[in-house]
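Quick one: the structure is below, questions incoming.
Note that this complex is displayed minus one protein chain, with the remaining chains in position.
Per-chain residue numbering starts at 1, and chain names A, B, C, D and E are given in the order in which the chains are listed.
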Amino acid sequence: MFKIGFVKMGNIASSLAVDLALDEIAERTDIEMRILSSGPKMTTKEAEASADLKVWSPELVIIIGPNAATPGQTAVRDLYKGMPTIVISDGPTKKEARDVIAGDGFGYIILPMDPLIGAKREFLDPAEMALFNSDALKVLSICGAVRMVQEEIDKAISSMARGDIKLPQILATPEKCAEFMEFTNPYAKAKAIGALYMAQTVALIDAQACFKLKEIEPIALAAAAGHEVMRAAARLADESRELEKAGDSVSRKPHARSGELMRKIRLLEKPAKI
Amino acid sequence: MFKIGFVKMGNIASSLAVDLALDEIAERTDIEMRILSSGPKMTTKEAEASADLKVWSPELVIIIGPNAATPGQTAVRDLYKGMPTIVISDGPTKKEARDVIAGDGFGYIILPMDPLIGAKREFLDPAEMALFNSDALKVLSICGAVRMVQEEIDKAISSMARGDIKLPQILATPEKCAEFMEFTNPYAKAKAIGALYMAQTVALIDAQACFKLKEIEPIALAAAAGHEVMRAAARLADESRELEKAGDSVSRKPHARSGELMRKIRLLEKPAKI
Amino acid sequence: MFKIGFVKMGNIASSLAVDLALDEIAERTDIEMRILSSGPKMTTKEAEASADLKVWSPELVIIIGPNAATPGQTAVRDLYKGMPTIVISDGPTKKEARDVIAGDGFGYIILPMDPLIGAKREFLDPAEMALFNSDALKVLSICGAVRMVQEEIDKAISSMARGDIKLPQILATPEKCAEFMEFTNPYAKAKAIGALYMAQTVALIDAQACFKLKEIEPIALAAAAGHEVMRAAARLADESRELEKAGDSVSRKPHARSGELMRKIRLLEKPAKI
Amino acid sequence: MFKIGFVKMGNIASSLAVDLALDEIAERTDIEMRILSSGPKMTTKEAEASADLKVWSPELVIIIGPNAATPGQTAVRDLYKGMPTIVISDGPTKKEARDVIAGDGFGYIILPMDPLIGAKREFLDPAEMALFNSDALKVLSICGAVRMVQEEIDKAISSMARGDIKLPQILATPEKCAEFMEFTNPYAKAKAIGALYMAQTVALIDAQACFKLKEIEPIALAAAAGHEVMRAAARLADESRELEKAGDSVSRKPHARSGELMRKIRLLEKPAKI
Amino acid sequence: MFKIGFVKMGNIASSLAVDLALDEIAERTDIEMRILSSGPKMTTKEAEASADLKVWSPELVIIIGPNAATPGQTAVRDLYKGMPTIVISDGPTKKEARDVIAGDGFGYIILPMDPLIGAKREFLDPAEMALFNSDALKVLSICGAVRMVQEEIDKAISSMARGDIKLPQILATPEKCAEFMEFTNPYAKAKAIGALYMAQTVALIDAQACFKLKEIEPIALAAAAGHEVMRAAARLADESRELEKAGDSVSRKPHARSGELMRKIRLLEKPAKI
Partner (left out) sequence: MFKIGFVKMGNIASSLAVDLALDEIAERTDIEMRILSSGPKMTTKEAEASADLKVWSPELVIIIGPNAATPGQTAVRDLYKGMPTIVISDGPTKKEARDVIAGDGFGYIILPMDPLIGAKREFLDPAEMALFNSDALKVLSICGAVRMVQEEIDKAISSMARGDIKLPQILATPEKCAEFMEFTNPYAKAKAIGALYMAQTVALIDAQACFKLKEIEPIALAAAAGHEVMRAAARLADESRELEKAGDSVSRKPHARSGELMRKIRLLEKPAKI
């Protein structure tokens, strides 16, 4: 069995699904996983702790968490340099910063639509944190980001199985994500693209709350506004899926036991190998 | 710093938030965490792998995943017998089965409202899996289950800090969960309770899809029906929170840096120590 | 003309439509009806009053009301023993109890999805009562229960016209009800099934308010939660129908003047005899 | 016990709740009821059948059904002339026609907001019939029409108990109905008034389908349009009630065992005698 | 280039789109426009000011604003008598009044579904005014009134280009407007018709607020109720369009550069000349 290790440092919504998405009904016989995390913190201390995963000798490593340009994330990468590794994060989005990551031999998937949470004690508590992740996960799952990440990892695994390592280097855009969902209804696709743009806007708003504002009122308002937009994006994503339900054209691509992807469109048909 | 270790075996929606909920803005200075998982599978093989967490010498262990009565979950507990450990799962709900767990010295929180997913290849793919978790997480976060779990773990930590270990033994009900959210508006509370009952109904429907039905059509219909009810529950939960927003009475209880719980009700007020 | 008599004892939502559903535009020339009720009460006193219908010499009798296992309902049945009679109720659901009814020669349709109302003065007033019935009727009409009841009565009438009495013995399930609506869109069907399961959950919640709880707060909360779930079920049912509207595939089966069933699918087509 | 008899001839949505609304939890000890109906038809034949209720010697008679100016309804009234009787119907609305009814000694409540159904075989089937009644009942219950009817009957009973017969003579308007709901939030009241006006518009649209149009396409479109407006009105009514929930100010006026009206506003308070 | 002049006197929602609708992407090469207005007022003083447009020598004049039977509007028409002119207004609806306008040589389009606003200081402020226009414009654009007006003006222009002046004389009805949208889904059409009837109801309600009621409470309630119905109509219109999106059958009829109408149905297809 192919061994995939995950280092989760801090949290983005994609962190919640990245491992589960590779084996959604826990029946794949071709891969095994190991996930290690030190929780929400992402300092160099947590980075060091992530070295423990190496003992398990993963064949592919996924490092996932916020802003891959921060010191903690960089420290983790330093540990895994030389091993086949894919970095998944909401940033950096700038070409130069991404090139540095690629230059170090890492694959990456940058997801600006997996937005910064309104992480201020003046607004966020454990319930609100989970709620934001729920909304973000809804957008990412319906609009194609979850599938993009999963298929890209699946492709990397396949490439390694074929002895020809190819790691993704992707700056995700709303349009690229939506492509992965193979929408039949073009309005469903437009809604999905719209929802993803809204998710990107959330990052912008929450960044003000997290890094710029200083007073309780503007902080709480900005964080609340960001979370409202996230919730509105989740609703638009939901509408997208309802449109596909109306046409009985929801694209489903489950894994076969063998790990291969299958496909079905109509709810009452069986999935078939692609 | 107090060391809490998490073993995640398989997945329930609470798994996605349980560690993050203890330190929602990653600023607590009193605890550190380590999370270990082998992904969605939950056989005895994954159970064995979970032993690695012991090396880190956690002071408190949380074992979380589906149905604590299954062999894999039981095998994990066997490894951690004797260590202060809390089991979090959607089952077993029967008194005798829970008593066995307690009898072995474990604390537990059983959450029947964190329901079984429609885990059949005929219906579930990675996107649908993430989507279901999004809806479940929305219900659990808004209606009090996330806070119940978090506060109970926080209480256990405090009890140990005081040298007086007290682990929870809780079969969660919709009413108990809702209590934790300190709703001001009684209709918001009624909606939350209703949403949690709906989540429990989901488990019933999905169990048919997973364990009883054999043909593609009834399986796909049952799983789809279960996920529709989950989605409807998420929407009712959302309504609950909107009612509290209407009264500017959303209860927020963030962690202070010290780990203590704070509280705020009005959006534009500062949280204060309780 | 075939004479059908109805005894309404107490009220379930199906009571509101059962007679009207047999002749929805009041143009059938093959049947006539007589309905007798003593209102919401269902003691043996009301049961006795129901005997008056016999004078009219109905060829088929429908007894409809809550829980057919209660003394009042039993007393009515005693009066009609020996006459072709169908009992329609939300209970009893247990096989043995239903067998007793069948053993006495009665047909029956048990509808667990026509749920107990939150019948406590602490919560229910005339407006809330009518509102709950509105929501329940929406679920029953969209999701197939109204049609199941109507077609089964129509079939019984036909069987008697042919001189071959056959009375239904049905414990309705969400799946069976949905079958009657001949959904074209499978997601519409899944939503309908889900809505019916939710309606069954309502019974569970309201039963606590009606029979178990003693204090004003838990009673009012439970009853309100039950009614919120009923309302959420009505909304999911509504979504089901909207999906069929999206495909112009709403199944309509009006009665011809002769009493035969007709069918149409597209809104702008004429109904045709089946 | 005071004896109230109901003759139901044909059906309007108010017919579904008028008797139940007098004893919503079936515990009143001061009144007893008898309801007689011949189903949806309303010819003079059904009118004759309604005479049977007289045998029971009701002290007050309620005749309810569509358009009280039609021959069938007139024939029923002829039978009950001289007995204390209240006519409840959606028409006639014209002063002269109402004066005729009053001139014959009848009380009346005319409810133009209890609208004509789209009663054409080209559109209506039993399920659609029940669905329309569900939507109409939602508007009538939330916006005050159900309560107006119930309180007026209760007042008539009281007047007779005092030996001073006073029967209502009311042409209901949206504003008068809404008054009965004792709204706290003025926007809730405005929404209720709006929903009732919409219900009146439904009658206008459905009348075209029923009486004016001849071809399948315009008939089906008009009937469908009428039912869409009814559904939209139900949703606006629902919003009205949600606004009152937001302020925990839903007015509830249950009957005491004695038949007296009680009142409560906050969900968790007990009802108190008025 | 053909010269079209617009006199806007006072405001109806159609005023906001009538000129823009003739050249929605500002690329037509066959027409030029000039619009003159004196704002919301509509006395004879503003009427006089409208004469200035004549200097530009428009070939076709559109006079648009509330109730064409008022003195101000009549005064404007007096100025343009003898020029090819189309009057667009929400009234008068009566045949005789319209015949007077036609008798004077004017074309007209009367739109009773472009309703009177709740124009009382007790309720209306600039934000509420804009909001009402937003809702009205949504109904008019989705349900066909905007297209009817635009196509009728386009037809008048073409007729003049052919040297055969033909001006419209139309009393718009919900059914006629909906015809213009070329709906594929009949339920979408029914919803559109329903929304337009609701808009007509708004006029009825607002007229009470504007002209009949005298006290603050009934005025504010009536105006608010009217605006709630307008908002509900906008939502029903929105549903209509969503149904067409579900079938990828939204009818779009853009102008070619040449001014000819093009048509497309599927979102991803190019428009083609008709």
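Assume a residue touches a chain if its C-beta (ideal position, glycine included) is under 8 Å from a C-beta of that chain, and two chains touch if they have at least 3 such contacts.
For clarity, every value in this text was computed on a predicted model and none was experimentally measured.
Asker: Please work out which displayed chains the absent chain touches and list them by label.
Answerer: Hidden chain contacts in the full assembly come out as A, B, D, E.
Asker: Of the residues listed, A:78, A:175 or A:215, which one is in contact with the missing chain?
Answerer: Of these options, the touching residue for the absent chain is A:175.
Asker: Of A:101, A:198, A:250 or A:267, which residue touches the hidden chain?
Answerer: Of these options, the touching residue for the absent chain is A:198.
Asker: So which of D:20, D:110, D:233 or D:246 would be touching the chain we can't see?
Answerer: D:246
Asker: Mind pulling the subunit B residues that touch the left-out chain?
Answerer: Here the touching residues of subunit B are 242, 245-248, 250, 266-268.
Asker: For subunit A, which residues lie in contact with the unshown chain of the complex?
Answerer: Touching the missing chain: residues 174-175, 186-187, 189-191, 193-194, 197-198, 200-201, 204-205, 218, 220-222, 224-229, 232-233, 235-236.
Asker: List the subunit D residues touching the unshown chain?
Answerer: 185-187, 190, 239, 243, 246-247
Everything below uses one rule, namely that only the chains that are shown with their structure count from here on.
Asker: Just tell me the minimum hop count from subunit B to subunit E, counting one hop per pair of touching chains.
Answerer: Shortest path length, in steps: 2.
Asker: More C-beta contacts across A-E or across D-E?
Answerer: D-E
Asker: Mind checking subunit B against subunit C and telling me if their interface is mostly the same residue numbers on each side, over half, or mostly different?
Answerer: Answer same: the two copies use largely identical residue numbers here.
Asker: Nearest whole angstrom, what separates the Cα centre of subunit D from the Cα centre of subunit E?
Answerer: 38
Asker: Which positions in subunit D touch two or more other chains at once?
Answerer: In subunit D, the residues touching two or more other chains are 220-221, 224, 267-268.
Asker: Classify the inter-chain contact topology: is it line, ring, star, complete, or other?
Answerer: Its topology fits none of the listed shapes; call it other.
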